[in-house]
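Okay, structure first, notes after.
One protein chain is absent from this view; the other protein chains keep their places.
Let's turn to chain A:
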Amino acid sequence: LCLVPQQVGKGELRKIPVPANRYTPLKENWMKIFTPIVEHLQLQIRFNLKTRNVEIKTCKETKDLSALTKAADFVKAFILGFQVEDALALIRLDDLFLESFEVTDVKPLKGDHLSRAIGRIAGKGGKTKFTIENVTRTRIVLADAKIHILGSFQNIKMAQTAICNLILGSPPSKVYGNIRAVASRAAERF
């Protein structure tokens, strides 16, 4: 996704394409999405049905230039698969980031091994994924071979490490131990 700012008139415009599988959730959560953008960020948003893009535009009322980036990130996060409330944190907090990488980036895996790796990441009923999310205070989206992590920089790193370990084959219990240690240290520091 390349978000090339297009200058439409005096304001800037951002376009976020929406894949077909996210179309319905977008429709369902449209209210929740556009309300904070329009009210808090004072931006203009629309969904272009023909191009299947969500377009966000600045207007006169926009006070903050960074608001557009935030809004674009917010919508993008939702499109990737995050919950609206989780993605909303992007608007509220400045220092949240979104990290994406693929499983094959970490280790070239094919076929069953890939599936197993994904299975390891997810865990039984998503247990492992949730554990990592809770310990590291991030949100993870596991979309087949792609992994998206939302959180602060440190936490992203922790979660990333954990996921990478899982991909590489360490059992979940070991990963738990590691992330717990790191997380506790990080928590104590603050």
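Brief remarks on what is shown
Convention: a residue touches a chain if its C-beta (ideal position, glycine included) is under 8 Å from a C-beta of that chain, and two chains touch if they have at least 3 such contacts; residues count from 1.
In this text, contacts and distances are computed from a predicted model.
According to UniProt, the chain absent from the figure is "MPP10 protein", selected among "Ciliary neurotrophic factor receptor subunit alpha", "MPP10 protein", "2-(3-amino-3-carboxypropyl)histidine synthase subunit 2" or "Origin recognition complex subunit 5".
Per the touch definition above, the residue from A:E12, A:E55, A:D73 or A:D86 contacting the chain not shown is A:D86. Against the chain not shown here, chain A presents residues 83, 85-86, 88-89, 92-93, 96, 106, 123, 126-128, 130-131, 133-135, 137-139, 150-152, 157, 160-161, 164-165, 168, 170-171, 173-174, 176-178, 180-185, 188, 190.
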